[in-house]
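Here the complex is missing one protein chain, while the rest keep their positions.
Now for subunit A:
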Amino acid sequence: MTGKQINVALIGNPNTGKTSVFNQLTGLNQKVGNYPGITVEKKEGLCKLPRGLKAHIIDLPGTYSLNASSLDENVVIELLLNKNDKDYPDVAVVVSDVENLKRNLLLFTQIKDLGIPTILVINMADRMERKGISLDIDILEERLKTKIALVSARKRTGIDKLKELIINHRNISTEPCVNASVIDPDYFGNLRKAFPKQSIYKLWLVITQDVNFGNINRNEIDKTHSFNTKSTSELKRLQQKETIHRYQFINGVLKEALRIDTNAAKDLRSRLDRVLTHKIWGYAIFFAILLLIFQAIYDWSSYPMDLIDSTFASLSELTKANLPEGVFTNLIAEGIIPGLGGIVIFIPQIAFLFLFISILEETGYMSRVVFLMDRIMRRFGLSGKSVVPLVSGTACAIPAVMATRNIENWKERLITILVVPFTTCSARLPVYLIIIALVIPDETFLGFNLQGLMLMFLYLLGFGIAILSAWILNGILKIKNKSYFVIEMPNYKLPLLKNIGINVVEKTKSFVFGAGKIILAISIILWVLASYGPGDDFNNAEEIIRENYTEQSISTEELEQEIASYKLKHSYIGIMGRGIEPVVAPLGYDWKIGIAIISSFAAREVFVGTLATIYSVGSDEEETIKNRMAAETNPVLGGPLFTLASGVSLLLFYAFAMQCMSTLAIVQKETNSWKWPILQLVIMSVFAYVVALIAFQFLK
């Protein structure tokens, strides 16, 4: 078997430290992708074993049992039932938490019944002494018919033992330890008769779960009348019986093998919970933490962002100065480099946000937030579990939509997905900043900076509209489903730096490569559209302008700018922009803003870059763009283009409009329908237009 990789599947309940074990086994040698066709994250990695062997390790989504209730959990069953899958495990490693062994063993017994060699990892073994827990490993191994590795991913112990067990996986018994068929002998007897070659437990899973299954077709089972088909509620009752039966077995085993000295000191948990889930302090602490997060995202990250901004600006200059003049150089200096800069600039904010979110999740605090917020959110048709997506939405709606997955109730989940794009994502920030700097006076009001107040107002507005539309949707949407809500309240843990580091790097990478591609593509297309045009007006721009100015004295610099703006007006993008001017004029915009808005439909952050390109300013430096914008005049009304009225109108338009293709794509995937993203696009954009129109007409 040398040369061949051993396929290992890591399986376990949430909060057992499964990912820590995965990180210990693979280090940075891991890859995060998606399962084909769905957006469930697929984590895999390579692990070097002793004696030159290698293991390919898949970190499957956390699940409490093989009875799937979400897309993530389906992935687990689909892999374990399909022997033909290239990732089908040679050995399954079930990770459990020593403090929740009983509950974790439920999943273990189910995996074991599939006939896959299964190793049991008992993680967090370093906590045993403190909690007064003692285990008889020999009895456990014997009764569970498995091999056990006592591991502490935190203290890095037991990993070598685990690797050794993985190498010797062929010695592990594949015999089941629980006989599930006793819950209804007649029914299972008939099943066995009908499909003598199949594993009886696999058949049971196919019948009860809605999953694709390798070599047995669901319909084939439904069509076979050699056994009584059962109604859904009968099946459900049987599943309950199965669960109870498994727990009886587990209780029996643990009675022999597990001792807990209850005199061990009262834990930190109850003391922390008394404060963190307190009816007053709990909320106060949560809002303090939120403030800290916003502070980090918008204040601390401004330093690296300024640095990135100036680096890319000088990189552009450098390219222009050093490469031979020509189309290619221009494309790099004016299209690609600013485009890349537009992506990289968001890294600090995204990284900060994921840093906080993963700390809150790793420590176990996030579950407390869900607990505290559930009742309040439910009034608006949301769930306590909607808080995480809504907070994530302030960085980017894409991970936020994906974070809705653990909301069990479909209606609550759908509403969360639909309203998340209203929260102020980081892509809106550059637009807000430049418009606010332009139209809101830099004065203090009651000790607060007016510009800062406006920015805060826009954030609150985003949340407010999200909540309000959730409330409206809750009234409109008629989706009947049995609502239930269960959330585990895990133990508090100190976060592991390695886990957090890896998480931040992975999430940031997926943002940069996902959204980044689109932003880069749009910048290049824009550059091309703005750099070329049809007809004589564009091609002979230089002569036309020179002729006009022959009499007047004009500096070469001014002349060049005149030529550039004349060219732009007659380029492809200029023609398109003037075409839509009638539509945007009632909102107080000119054709240039119209173009910026159109290009924003790919991604909002393109706005500033587009204006930079359009105003023929070489660099993205805000001050220069701002000065150019301040000098623009309104084509219809005369006077400056950016007034309080048009500025506020533009801010409101960006606050409400659905201008993000990537979000629409992810909503389509998560809802598995085009109906919802299209509704989102139409309703949000029409709403944005109407509000912006009213604001401008009222204020002008």
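Going forward, a contact is a pair of C-beta atoms (placed from the backbone, for glycine too) under 8 Å apart; a residue touches a chain by one contact, two chains touch by 3 or more; residues count from 1.
In the analysis below, contacts and distances are computed from a predicted model.
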| item | value |
| --- | --- |
| Among "Cell shape-determining protein MreC", "Amidase", "Ferrous iron transport protein A" or "Carbon monoxide dehydrogenase", UniProt-listed name of the chain not shown | "Ferrous iron transport protein A" |
| Contact with the hidden chain (one of A:R103, A:R127, A:K161 or A:R546) | A:R103 |
| Identified contact with the non-displayed chain, of A:S69, A:S199 or A:N474 | A:S69 |
| Among A:N84, A:N171, A:S270 or A:N322, the residue in touch with the chain that has been omitted | A:S270 |
| Residue of A:Y88, A:Y247 or A:W676 in touch with the missing chain, whole complex considered | A:Y247 |
| Touch list for subunit A against the chain that is not drawn | 64-65, 67, 69, 99-100, 102-103, 106, 233, 236-237, 239-240, 243-244, 247, 269-270, 273-274, 277, 279, 367, 370-372, 374-375, 384, 408, 482-491 |
